[in-house]
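Report on one structure; see the data block that follows.
One protein chain is absent from this view; the other protein chains keep their places.
What follows is subunit A.
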Amino acid sequence: MMDLTDLPILSIILATPLIGLLVVLLLPKHRNRWLQAAAIIFTLIPLVLSLMLYADYDRHQGGNAYEETANWVEVPLNKETQASNGVTSFTLSFQYDLGIDGLSLPLVVLTTLITAMAAFASVHVKKRWKAFYAWFLLLETGVLGVFMARDLFLFFVFFEITLIAMYFLIGIWGYFNRERAANQFVIYNGLGSAIMLIAFILLVSTAGFHIDQDTSTFIYSGSYADIVRNLADPSAWVNLAPDQTGGLNPFHMSDAMHTVIFLLLVVAFGIKLPILPFHTWMLKVHNEAHPAIVMIHSGILLKMGAYGLIRFGIVLFPEQAKDWAIVLATLGLINLLYGALVAFRQTELKLVLAYSSISHMGIVLLGLAAFNEIGLQGAVFQLVSHGLISALMFLLVGSLYERTRTTTLSELGGLARSMPFISGILLAGGLASLGLPGMSGFVGEFMSLLGLFDSQPWIAGFAVIGVILTAVYVLRAVLKTTFGPIDERFLAVKDARLIEALPMIVLLAFILLLGCYPSVLTDTFQYSVDGVFKPLFSLRMGG
């Protein structure tokens, strides 16, 4: 078998959907089956590659296991700061910098997996197939780029690509109120992006540079590695007060500025997560977008929020994260309980699932707020687990809607009689969602709460109520759909076709795998925790 490290494997994975996009563009536009086949093939290739990458990944290495860099553009800058260290010229460098570590690798696999399954679920798309699959494949590249980018500007570019692709996917192929949903989506997320960009620019202008000794060039760049190194180095300029450098240090980041940037990042990624009260846009998306798109949205895109929060918020600003942990924990608790209580009142299955996402993302916040290794592991586990579960649930919603033409709870009932397979999977998905041990949901929930208890025991105690409320709303929705007397209209409805059943089985298999053998995920992440996060935690715990 060939050695993956000899190839620019990350770029290959990233580019495959783009090649698929070209293929889709060349195919005739009325050939629905061909177009879907192309989309399935070009999402399966990155899936296989990323699984190989996952198997190949050296779990004992802490940092970036694979890194691929190339210079894009270099812009010469004015000589605006004092020349120390013999610097002769200044450059702003845009870099193509990809890398993965134990945090991004599981999310890359999650992305390729869910996108491939969503490609199967797109069988229910009814119009403009060519454009649909084109945007669909572009979206995958965007998401993968977000998880791989190791440069702030590159990250931003990919982040925006997902935004544009989602905008059209929601606005064209959704349900009745799709355009409204798309507009709200883009306004909110655009706002989030703008805030994120401010934070990024502030970061680059204070910590995002290094001095190339060979050419005596002072290089500004969005390099994540530079920023991490500078922020952590007590003798870096960013950490030296002006009086320590002789009165003038434009790079100094004061405590207040630390806090401001941290909070900007929390808001920017909090909108994506979403943290209450920034959640209304995602309700609309869940309700109005095509189920295949919601699979990606709920399964992956929401994870970008948490990913950004960890990658930029916690790693770059551990002290602020620690100081604000109680706030994050409270917000997480509110998300968890509020989402669950409101989900209990919904009359529309899709909205139950939407509020359920809010509730489950609350657990991610709680895990992060624990600010210890167990909690962080729990948060990441919950990200992956919720991605799989919500993708499965919306896959089912798509199949249900095709048959019943409604997902309003009061009109459903007794479907187990005419579609035992779909109902069985729905029940299994519901049980996974309410945290049944043996399925992935429990592990993330348990680790998050376990970690949280060490730092915030009372909040952890209250969060346990969420365990009960989740059972209440999940069972209400699932049993209303599948149990009880069946409506005559649904008696003749057929059970799942093979193309629908296949992704359901695959997703459920992954949910069970993670639930029974969680080490397959936690070990990958474990050493990233050891390498990157442990110093942060111990540093702060000691101090």
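FYI, a contact is a pair of C-beta atoms (placed from the backbone, for glycine too) under 8 Å apart; a residue touches a chain by one contact, two chains touch by 3 or more; residues count from 1.
Here is the rule we go by: contacts and distances are computed from a predicted model.
According to its UniProt record, the chain left out of view corresponds to "NADH-quinone oxidoreductase subunit L" among "Sulfate ABC transporter substrate-binding protein", "NADH-quinone oxidoreductase subunit L", "PQQ-dependent catabolism-associated beta-propeller protein" or "Acyl-CoA dehydrogenase".
Considering the whole complex, the residue from A:132, A:209 or A:453 that touches the absent chain is A:453. The chain that is not drawn here is touched, among residues A:11, A:406 or A:526, by A:526.
Of A:53, A:137 or A:186, it is A:186 that touches the chain left out of the display. Remark: the omitted chain is touched by one listed residue; of A:128, A:229, A:345 or A:497 this is A:345. Although one chain is hidden here, its contacts on subunit A can still be listed: residues 164, 167-168, 171, 179, 182-184, 186-187, 190-191, 193-195, 197-198, 201-202, 205, 257, 276-277, 279-281, 338, 341-342, 344-346, 372-374, 377, 414, 416-417, 431, 436-438, 442-443, 446-447, 449-450, 453-454, 460-461, 464-465, 467-469, 471-472, 475-476, 479, 482-486, 518-519, 522-523, 526, 529-530, 534.
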